[in-house]
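Every protein chain except one is present and positioned as in the full complex.
Let's look at subunit A:
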């Protein structure tokens, strides 16, 4: 295809948008409505996901080191833990720090424990974090078997439940988004189909004067693309402005909490980009699907 012809197709697609006024409006509205739904839902899902991630990252494994272990044994244990490929970091916390932490966390009553400072009954501790939070359980089990690891704690029982809950809600969210996308594609391809069926005659005539299928397809393809992109404009404006206000209002109230909204700046650009891509894809796909059956010879 010559560049000139591509220019011709682009011009034709814009002309056709203008000349099919109401049909254009109908298709763009369909895209707009569905993208608003998908967009709002996506923003909520991404924020929930962020909260889940924050919770997950708070999960740590505390390895109590046997009192009998000397310096060398400790180093050996540390190396062994480090060799587990899922492990991200190991922090050493001496029994003195452990006691201090305990005392400060208990406030006034904690002062009573100052008496035992000389005969600290606590263990030295390795604080282990895994690369993926869900590996916590398996890593903990591996460490349990090691020499000089007297006790391994990670909130047994609770953590398993938490992970199950988080992964279930992620799956549900994903299923809902996919379902919504399919509904959107169905709705939009139907609207576009109506606009193309109205132009069936046009396609037949194009074929009669010797237009190749590709030549006929191009303007429709581009038209679908514009429809999708136009349909993404309103959802983007709506979602970015309402997220701006929501963030302004909620972020100060959530300060210091593990529930945090995603920062406005990169997130809303990502959402906008995604909506444009989705609009464009749905538009192109819709018009290609609708035109297909008219092009069979």
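Criterion: contacts are C-beta pairs under 8 Å (C-beta built on N, C-alpha and C of every residue); 3 or more make two chains touch, one makes a residue touch a chain; residues count from 1.
Convention: contacts and distances are computed from a predicted model.
Only one of "Cell division ATP-binding protein FtsE", "Aspartyl/glutamyl-tRNA(Asn/Gln) amidotransferase subunit C", "Nickel transport protein" or "Short-chain dehydrogenase" fits the UniProt record of the hidden chain, and that name is "Cell division ATP-binding protein FtsE".
Of the listed residues A:206, A:232 or A:282, the one in contact with the hidden chain in the full complex is A:206. For subunit A, the residues in touch with the chain missing from this view are 1-2, 4-5, 8, 16, 19-20, 201-202, 204-213, 215, 297.
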